[in-house]
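Here's a structure for you.
The complex appears here without one of its protein chains, the remainder shown in place.
This part shows chain A:
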Amino acid sequence: MLRSRTVFNAAKRGLATFAGEPAAAPHPVRNFLVKFAAATSLFYVGGVALSVYNDQFEELFTDNVPLAEPLVDFYQSYRDGTLQTSKISLEELKLKFGELSNKVEQIPNAGATSMLAQTDPAASPKTKAAQVLEDSLVMLRLPQVPPVATLDTASAAAPSAANHLVDSVNEIVASVNAQSLLLPEDSYNAVTLAWGKLTAALQQLTADFDHDVAQQVARRYGEASVELEHAYDARLKAAEVEITQRFLDEFANFKAQLEKHSSEELACALQANEQALLAKQSNEVALLSIKQVEEFNKILSEKLDQERQGRLAKLEELNTSVANLTQVVDKVDVFVKKNEVLTRLTLLTTEIRDRLQSGDLTSVQLDDQLSELKTLSDILPGKPHKCCTKTPHLLDVLVAELDQLAAQQQILSNEQLYNRWSLLQDDLKTASLLPPNSGILGHLSAKFFSLFLFNKSGSSVENDMDSVIARVSENLRLANLENAVEEVVNLKGWPRVLCDEWVHEARKKLEVETLVDALDCEVRTL
């Protein structure tokens, strides 16, 4: 059953492909060759076409494909019109291979006296009449006329005209030859003879023409040379005259300029000599007047000496006595002035010291005393000038330091320093209980526990905060500021920070007191 089904299907397929005619026999080899040729042609045509427009492809194509380079060159030469095909014209072909029926075997040099070629009757069977006609006709072929040998010395127009004539004749000959005229033999001989005469006449004409041209050129050359020589002589004479005239003019100008320059130099020299002589004369006059004045002074001094020896003999002694008296008066003045200044300075230092040690509740202002002190220091005699010495005087240094420290400032009195210290005591007690880097709780605790501290008084040898406060208060009360400041400076931490301003003021007062003491000692040594 399976086999019957297969057969049925095969029959069905066969019926589907059967078109009523038997199928053509396949030709695989022929089809392959056709397709291969077409593909190869298409490949080469496409390659050549692309090579024309793309240089890179052309290089690739010609390097890798066989026969590609000649194909590309062939196409390019064809496109450029430089294809090396046969340029032989029809006439040349005829000359090369002869006429179809006639052939000229020999062409004589003297003219067109050619002979009929013997044709082979077996090779070209023709009719009898045509054979007779061909035997009586000769193809006319004329030789070219040789070009004219021109003279080298002739002008350029003469050879061109002669050659033009020869060329025109040759063109006519070429046109006659191109027509390939077939003439009877007698006409041919007549034409040939006439052509020979014409050629001889042309050669004779050319020779005569050359001779005439040479003669004409020689004659004109002689005439032109004579004229040129005359013209050269005339121009030479004219140029000589012109140059001579120009030289004379320039010589006259140079002579005039030279004379003018010489006269100017002479005038300048004369003027300079005149001025020198005038100056010399004035110098001599001045020298003479100076000598006269010296003589007059000499006479006058002699006269004065004579008078001095007489009536004014005691004048020198009087002058010496007056000079001594002046020196003594100056010394006394200096001494008195120095004593006065020193006395004022002593009083002033005492006044400053009293003001500093006073128990007033107001601050001390020392501006008036300082200005007076500066004035007294400046006018003190016997002191070297500031500009004449490198080491300054001690008095000046003290006054300057005092002025820098206390001028325009207020210095606290002892009472003020004591009151401020009393105000600081509570804060000092609180700060003495503060732990390091304490926060808000530490400050509250210190504030609270400071309420329970005991107060000390008098001089205590302990080193706790209460003892320090008591010692400082006692020293201040006894006006012993140095010890009080020393105690306060030795404090540490927050108590020292709180006392910083008080220490600054106390130190300033101590420095002023020290400077005043030094000033007093210096004044006493002067």
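In this text, a contact is a pair of C-beta atoms (placed from the backbone, for glycine too) under 8 Å apart; a residue touches a chain by one contact, two chains touch by 3 or more; residues count from 1.
As a convention for this text, contacts and distances are computed from a predicted model.
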In UniProt, the chain not displayed here, chosen among "MICOS complex subunit MIC10", "DNA sliding clamp PCNA", "NADH-ubiquinone oxidoreductase 12 kDa subunit" or "Nuclear transcription factor Y subunit B-7", goes by "MICOS complex subunit MIC10"
Per the whole complex, from A:A200, A:I243 or A:V497 the residue touching the absent chain is A:V497
Spell out, residue by residue, where the missing chain touches chain A. 423-424, 427, 430-431, 437-443, 494, 497-502
